[in-house]
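Mind having a look at this structure? Questions to follow.
What you see is part of a larger complex, with each chain still in position.
When the chains are written out, they are named A and B in that same order, and each has its own residue count from 1.
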Amino acid sequence: MDPVTISYAVEKTDDYRASILIEGLPGVGHVGKLVADHIVDELDGVLLARIISHHFPPQVFINKEGVVNLPKNELYLVKTEPPLLLLTGDCQSTSPEGHYILTEEYLNLAELFGVTRIYTLGGYGVGRLVDEPRVLCAADRPELIEDAVNAGAVFAQEEPPGGIIGAAGLLIGLGAIRGMEGVALLGETSGYLVDPISAGSVLSVLSQMIGIDIDPSRLQETAAELEGALEKLKESEQDREQEDLSYIG
Amino acid sequence: MDPVTISYAVEKTDDYRASILIEGLPGVGHVGKLVADHIVDELDGVLLARIISHHFPPQVFINKEGVVNLPKNELYLVKTEPPLLLLTGDCQSTSPEGHYILTEEYLNLAELFGVTRIYTLGGYGVGRLVDEPRVLCAADRPELIEDAVNAGAVFAQEEPPGGIIGAAGLLIGLGAIRGMEGVALLGETSGYLVDPISAGSVLSVLSQMIGIDIDPSRLQETAAELEGALEKLKESEQDREQEDLSYIG
């Protein structure tokens, strides 16, 4: 395999076009992932491509049937009007360089399918529970911030402090170089829990911006499942630390 | 040397064929390594190939005679019916990327010798002593889980939480892409000690699955030796930390 390996799940990529890419990879509160997974489920997304990479964690996950799966990112298309591409998955890069390398590959895919605007979704950890989470926004150009605010997002000059880390930030920064528009929607969240309420707020702003109604009612359910999976992962982090101590021998 | 260097210990690799690969590299409780080393010893394994790599720890080990050895992985063949390949060694990769790169090389070797099914062996750290360790299983397809359960393994939907880290996981995940079947057998173990009892349980399930009787009686002995070696390594970890502080000067 190459450091980044893309395998297409459709025969002719030319048959699939979308001008909008929505990114929802794992991150703070899994807000972005929750929204992206929800849209794929809700609107019957078609899998276009799978990405595996040396830059992903060196492990496999086990599903409910006991079947192992490599860490992966996936690109889906939902056939709404306009059609949407969704980038989701179960991991991001393990290294700083890998984030840049993977984002370039995401952008190559985006170009292949005709993307001109990118929405990146995420959480903004505030360290406390939030009853009515605001959705902060940032973009590669001022007009998009205005659009986001009109759709219910908040523009706060001092927030999020310190920028946007990982694919959600780099997709906009590196996408702008290729002439793609980019806007980040970040839901306030505690940072400690999978947060379907924050995800609901982000989904609402996003729906408004792309002009597509998406029923949020099953978000809560999806979040509960993900929460369970994450609990398991936290335990396994501890296993991994143990294991690191004994890899040599 | 290349980042991964394979040197063959036999003249004609074509003379050696096996459809089964068993992986037992160092890991939690050294359960997998214990089983693989035991099979090689017990059934007079023939060394086929040695692997050294930039991705291994930057050090040498010293054997009982004072002779130094590079960290290495080794591939053995035992001439049972069916014949078995065994992948064992004294280390895994020091970096996430290295795990992927090395696993691809293991799979290249597997293909070279005709492997169609991979068993990966390991421990599953539970943080407490276990009297009668269960053997958990995961696989690249449901049928293999059934086979493992029939051979005495346990399928528990929530275990191991968080997946399988390192070569034991990636061999199955990346092997599946090449069309190889893969099953992981993970013996419960405290995570703190070299565990011949857990290894015995794993060996029992494995023997049943591959249809070859393997006498477990010397496992205890092998474990005692490895325990001694590990004790020494733990001390040396401390040396290494000291050394790190003074490398510059």
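In the analysis below, contacts are C-beta pairs under 8 Å (C-beta built on N, C-alpha and C of every residue); 3 or more make two chains touch, one makes a residue touch a chain.
What you see is a predicted model, and the numbers here were worked out from it, not measured in a lab.
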item	value
Copy number across the full structure, from 2 displayed chains	4
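Keep in mind that, in the parts below, only the chains that are shown with their structure count from here on.
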item	value
Rotational angle, Cα trace of chain A fitted to chain B, multiple of 5°	90
Centre-of-Cα separation between chain B and chain A, whole angstrom	35
Partner chain B, residues of chain A touching it in the complex	1, 3, 53-62, 64-70, 94-95, 231-233, 235-237, 239-240, 242-243, 245-249
Interfacial residue positions of chain B with respect to chain A in the complex	26-30, 33, 57, 71, 90-93, 96-101, 104, 124-125, 137-142, 145, 155, 157-158, 160-166, 169-170, 172-174, 176-177, 182, 184, 191, 194, 226, 229-230, 233, 237
